[in-house]
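Have a look at the structure below, then the notes.
Left out: one protein chain. Kept in place: all the others.
First chain written, first letter: the chains are A, B and C, and each begins at residue 1.
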């Protein structure tokens, strides 16, 4: 059995790692860290996992984590992650980091959007953990930077088009909507039930959300030239799910068939990307609780724009599920081990 | 007292007309028609209105309606409306029609998106009932075509900019999200609780929603030249509310202050449009149950695009509240009579 | 105009007082206190009230409040209320206290369920603000203890039966369900959106909720002898609303007609209690945003038990609406002034 540690186990992504790992055939959770819940069973922090996980939250030192695990999931916030990841690597452990700390290749860009980086020397080595694009590098990585939830939905949605050069990158506008679990489990007035339910709102409007440099890095890499996008996130009164509506102008008249063929070619053998037939549209419910990303392509002949819609569960394919997919690749396991859950509907 | 009839009283917009009119100081509901609920008190169809409305639903002939009312709200679906409106006008009644039948000035355009028009001769006379733009014409109108919910949110959001010519109309992309009451009270699998809750989905993607010709007619009128837009509607798991996120490229570099000034000038004396100060963002909860449309302006300096966000309650300012505002204007009453309800939060 | 102050304006009941008072014909909010939001307009704390309330939150001294108001709503937590109420009364002000501090007549009982009482000398004078039962005393009161939300729904539901002596009080079991606004606007993990939505849970099970002594005091007063009840509260994934399902054994076989007659007699002239005809059942949506309490009576002939169901909006009839009803009575205004809002559905 592979021994896995969850550093930062009491947040929603920590709990989701535990939920998914408890059905993984060859991995055991051997350590779970939490300052706040030190001494409490993880199943007290997440009562749905009662009888399913048998680990107690501890406020562990780095050395203790290293002793107890072969692979470490870092599910702590950015800045905290960069403080602990180097030690794990030095001790020869594999690390999947769910924070933003190792996603941006250019330290200057990272520091512009976040804060100073104390482990920038690892940025080159870190592999961006989007298996559908960087699978081979992930297999041999020591450190995988697990992608952000919005960037995953957007990058998978645009990859075939950008690679083929069919759209004008300067026209890309991304209107994304996320479930509230993306805001985390910390007590805040803004995410109280009464503030969110039966409502809808945008936030970080006008090019200010921190996922923008990550999105642009991914799209630029695919396009082969710098891409700048408009990105507006919104908060949905649902727990799980991101749906991104992406607008892009075609460089020239192109039939939908031709575009569909690009997507089918790229994603046909993927376990976790489902390209919907023309006329079918994704919903967040269709992917809830699963590692799927569903994508739909729509051509607006009146305006010459393509509307790409992608949906995923922000704490599965957008976080913990993708982290397990990365772990599987890094450890030579079946890529879909522990990720067989069908979506939950209704 | 002004005698008002509601034709098609059993749908959500019919119920909302009744809710609002029951606090109107100078209007009484004298007739409410419904084939399905013939003989039942309106307060049995809408139990929240118990003790507040005292009218019984009847499957009335046109003549009976004419006898009992001075002003008639038509809250029946398009196509049904065009069959009854002419008789009401011939009998000298004032009509506010909440359907799409008299909104489009060009019968050919109407027929392309809907079906043949049997009363096209009234299209020229009908006044488009957006008081913030067509107030003077509404005052003297016999027939007011009450705007669609999406078009109201979008037209109010873009009007000052288009009039001033600051944006390039060909760049307009509108990503709208609507509460489920917009789908009506008819029994359908797609709007069952379990199909909608904890989920989110787009619909009518790719330039196919019937509000598009209405939106383009309004925007073209404001811009003074034909405007074609991308418009994507989405279904929110909330009862009430539309939030439109509108992207538009500026023709030239413009400061936000300058744009704010345009909006303040146009909407400063309006009862029902609230322009938010920079940095504040609308939410559907902030307008729930009220006749307000809240608007926020955001400049993305990275891309040179303006992001306008507008929010309203789709069955108040997007339907029944606006209908009452129009009635007030047509009948020489205070424009905000019966519309003083503050939004309900939480 | 009557000048009203809201002490503790930033919570949900404070916001609701402001929402209701902004349509009150003869009352103005002249002061609103908040330590946390000192210096901010109340409409920044509650953006739905933009353009509707024109008062700034201040961290005011007691003396300043006294200067600015004729009547004071105390919307601060219990224990805090008892510290400020005496000064207001000494200065000759009328007070409606929304906390629990002056509801329990017996200081020893209060102290058993809460904590020591520093103003117990006022308990005898304080009038329990349930107008349907204590209307005459309220009219002349200086200090009204505004009832709790659960006790209001339960007391109105059982009053006619207990007065008539038809049920055996020892058999009363109350299963109540409340919307989440009842938990307040303080940031807590337990009331985060993701913890509450799409879920349901009991809390304070086994006779431990602090509303129990208040419920039992009311029911004992009506029955004329001590009553002990089973009471279980539950948390609903809705913002507003309490629905209480109350079980009681009939002392002897009684027809539903006879019981209905008791309720009609007691509530017939009440503005805010709606007794539903047999077979109709209350819902929280039917009363949302209004000051109504809807009551339904159901006889289970198989078991000889009566099932009384009552529904109200916990922050209107269960808090701020009832507070305004009390203010109206205390100040000689129309009892329903400012409380004409029809329920909001859907």
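Note that contacts are C-beta pairs under 8 Å (C-beta built on N, C-alpha and C of every residue); 3 or more make two chains touch, one makes a residue touch a chain.
Since the model is a prediction, treat every value here as computed from it, not as a measurement.
**Q** Among the chains you can see, which ones touch the chain that has been omitted?
**A** A, B, C
**Q** Thinking of the whole complex, not just what is shown, which of C:137, C:188, C:228 or C:254 touches the missing chain?
**A** Checking each option in C:137, C:188, C:228 or C:254, the one touching the absent chain turns out to be C:228.
**Q** Pick out which of A:77, A:190, A:304 or A:343 touches the chain that's been left out of the picture.
**A** Checking each option in A:77, A:190, A:304 or A:343, the one touching the absent chain turns out to be A:343.
**Q** Considering the complete complex, identify which of C:98, C:236, C:266 or C:339 is in touch with the unshown chain.
**A** C:236
**Q** Touching the hidden chain in the full complex, which residues of chain B are there? Just list them.
**A** These residues touch the chain not displayed: 12, 180-181, 185-189, 191-198, 237-239.
**Q** For chain C, which residues lie in contact with the unshown chain of the complex?
**A** 173, 175, 177, 194-195, 197-203, 205-207, 228-230, 232, 234, 236-241, 243, 245, 247, 281-285, 288, 296, 298-303, 305, 307, 309, 346
**Q** Determine and list the chain A residues touching the chain excluded from the picture.
**A** Answer for chain A: residues 12, 15, 19, 22-23, 46-52, 181, 197-198, 239-240, 274, 276, 280, 283, 285-290, 294, 340-346 touch the chain left out.
Please note the rule applied: only the chains that are shown with their structure count from here on.
**Q** Counting in whole Å, what is the centre-to-centre distance of chain A and chain B, each centre being its mean C-alpha position?
**A** That pair's centroid distance is 39 Å.
**Q** Residues touching two or more other chains, restricted to chain C: which are they?
**A** Residues 12, 181, 197-198, 239 of chain C touch two or more partner chains.
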